[in-house]
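So that we are looking at the same thing, I have put the structure below in C-alpha cells.
Below, a portion of the complex is reproduced, with chain positions unchanged.
Chain IDs A and B follow the sequence of writing; residue 1 opens each chain.
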Amino acid sequence: MPFILNAWYVAAWPREVEPGKVLARTICNEPMVLFRDEAGQAVALEDRCCHRQMPLAKGWLESGTLRCGYHGLRFDGRGKCVEIPGQTSIPPRARVRGYPLVERYGWLWVWPGDAAKADPALIPAIFTRMDHPEWTPCGGTTYVKCHYQLISDNLLDLTHETYIHRSSLGNQAVVEHPISTKGDAEKVVVQRLIPDHDPAPFWKAMLHRKLGQHVNADRWQVIHFEPPANLVLDVGVTPAGHPRADGVEGCNTNAITPETEDSTWYFWGFTRKFGRDDAALSQKLVDTVANIFEEDREACEAVHAVMKRNAGRAVIDVNADQGTILARRMVAERIKAERAGTAQAAE
Amino acid sequence: MPFILNAWYVAAWPREVEPGKVLARTICNEPMVLFRDEAGQAVALEDRCCHRQMPLAKGWLESGTLRCGYHGLRFDGRGKCVEIPGQTSIPPRARVRGYPLVERYGWLWVWPGDAAKADPALIPAIFTRMDHPEWTPCGGTTYVKCHYQLISDNLLDLTHETYIHRSSLGNQAVVEHPISTKGDAEKVVVQRLIPDHDPAPFWKAMLHRKLGQHVNADRWQVIHFEPPANLVLDVGVTPAGHPRADGVEGCNTNAITPETEDSTWYFWGFTRKFGRDDAALSQKLVDTVANIFEEDREACEAVHAVMKRNAGRAVIDVNADQGTILARRMVAERIKAERAGTAQAAE
C-alpha cells in the first residue's frame, strides 16, 4: 500500500533543527536533511549529494548553506549548488531536490509529494491547541517499527485502554460504554461518554490533584481523525454531573508520519487547561504519556509482524471498529484519487 | 523443500506449559500459542487474534481461556471466541485455528496438518523408553539455525563423533568399524558394533563409574529413524565379551521439529538403565549431552549456511551415508504422497 504523498507530514520538532544543526530524517521513504538557512528558516532537502551520492547530513553548515562532507559541494536552502571546489562553473543540473516546509502548531511540516500542490492552508487545523494561549502544550516522539496506519487504528479504538493501558488509562468502564461514530469526506469523529464512575488511575490522579479528594467522574473521549493520520483526542474527566470546566480538560495531539512501510515517526503532544503553570506537571505528563505509548508501540509492532506474515488473510470486525474502518476507507480513496491525478497529469 | 505437515511433532516439554503459562512457539512455519485449558489439558492455537492480528501469546489466561491483550477478545482451548468486549453477539467466524495436541512420552505433540488425520496412534512408538518403568529419563532442548534434516543427517552418520566429538563420544575405533544399514517403508536402522577396544572418553567414564576400573569394552550404536525426523539411538558399552546388562545401557531420543526452513527445535532425551536413582547423574548427563549437541549445532549451522549459497550443486556420497540417503528418500516420498493426497482432495 503506497502512501498519500500530497499531504503535509510532521518531520520534526523545531528544537531538533536548531541553527547550525543538521538533521537526517526519512519521510514516506524519502531521505531528507533538515537545517536552517541564513534567515533561520527551516528547510528540507533530499539527503543525497547530486555529485557522488554522499548523504548531505554527513556535511556541515556554512552561513546557512550545507557543505557536502565528501568533496565539498555546497547547497543553499532550496537545493541549488552554490560552490564546486576546484572549479568556477556550476552546471544548472547541480542541485538536489527541496521539499516544501512550513513551521506551524509547534511542528515542522514537510510535503513529500508534488511541490506545486503544497498549500499551507492544508495543514490540519485540528492542531491549533498546540500553540493556543489558553492551552499549555508538551510532547514527545515515539519511533515505532510498524506501518503508520496501525497507530491511527490504535487511537481510533480506545477499547484497547482497558487491556493495554489497564494500569493508567483503562478500566472496565471504558469497554462497557458504547461509542458513536460519525464520518464525512474529510474527517471521522468517534465519541465515548462514561458518566458517573470510578475513573481509571491516570484520570483519578489528575482529578485528585485538582480537587484534593477522590470523587466519581464523568469522562469524555472525542477522537477527531483527518487523513493521512492526524488525530486529536479531546479527553478529560469532571466530577459527576459537573460542567467540564470544573474538571481536568486535556487534548492529545497525534501527527503520525510514515518513515517507510515498516516504520513510523509518531509525534505526539498533550496540551491542557489544568495546572497550566506547573512545569513539573508538564514533565510528568511527557514521561507518563511516553510510557503509555511504549505499550502501544509494543502492540503495534507485534501486530505489524503478524500482518506481514499474513498478507491478504481475513480478519473479523467488531462494533468498536467503525472508526478505523471509515478512516482506512478515506485514506484508500485519497490514494486512489492521487494516483488518478498523477495518471491524468502524465497524459 | 516443504515440510511433512500431516505428522506429529514435539512442540514443547510439559514443564514449559504449566497451568497459567502461555508459550509461543512456531512449528513448521505455523506460529502457535500453547497453554492449558480449565481442565489442565494442554492446547495449541494459532498465535494470531482473528480481530486485529495481535499475537495471542501477548495475552493472558482467565480460567483456562486466553484473553487477547489488545482489545480483549477471549478464546477457549479450541479457538472459539467466547467474549467480545463491548458487545453481546459473537459472530461464528470469530475463532482462531486450533491444532491437535497430545501429551505422550514426556512431550507435547502437535499436528500442524489436516486435523482430520491426526490419529494419536501415529505418534512414534520408538520413544516409549522416555516414560518406561525400567528406564530413567532426562533431557533438554537445543535451538539450531538450520534445516531440520541436517540434524537427522547428523544423527544417522555417527562417523562425525570421531571428529566433532573427539573429546567425548568419538575416537579412531568409531570410524574403523563398518556400519550395517537396513530400511523399509517406515524406518531406517543403522548399526555399528565396536568390539573389544579402549572406549571413547564419555563411555570410559560411565563404565568406570559402574565398575570402579577401566576395562576394554564392546560398544554398540543402533540408530532407528522414522520420518519426519524421529530418532532413537540405542547406545552403550559393556566389558568386552559380556552381555549388555553387565555394562551401561543408554538410549538417546531425538524429536526434531522444524520451526522454519532455516531453524529447528531439537528436543532430545537421554534415558538409561544405569545409575537410575542418581539425580546428580541425571543433571550431569543433561549438561554433557547439551555440550555435545552444541558441537553438532555449530556444525549443522555452518553446513546450512554453505548449502543456502550452493543450492543445486552436487556433493559426493561415501559409504557412511547409506542411512541418510534412505532417510531423505523416505521423507521425499512422504511429502510427494501428502501433496498428491492434497491435490486429490481438492478435486
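Operating definition for what follows: contacts are C-beta pairs under 8 Å (C-beta built on N, C-alpha and C of every residue); 3 or more make two chains touch, one makes a residue touch a chain.
For clarity, every value in this text was computed on a predicted model and none was experimentally measured.
> Of how many identical copies is the complete assembly built, when 2 are given in place?
3
FYI, only the chains that are shown with their structure count from here on.
> Considering subunit A as a copy of subunit B, what rotation angle in degrees (nearest 5) results from a C-alpha superposition of the former onto the latter?
That pair's rotation angle lands at 120 degrees.
> Just curious, how far off is subunit B from subunit A if you go by their C-alpha centres, in Å?
Computed from C-alpha means, the inter-chain centre distance equals 48 Å.
> Name, in rising order, each residue of subunit B that touches subunit A in their complex.
31, 47-48, 50-55, 58, 67-73, 84-87, 91, 93-94
> Write out the stretch or stretches of subunit A touching subunit B in their complex.
Of all residues in subunit A, those touching subunit B are 153, 157, 159-160, 162-164, 175-176, 178, 298-299, 302-303, 305-307, 309-310, 315-320.
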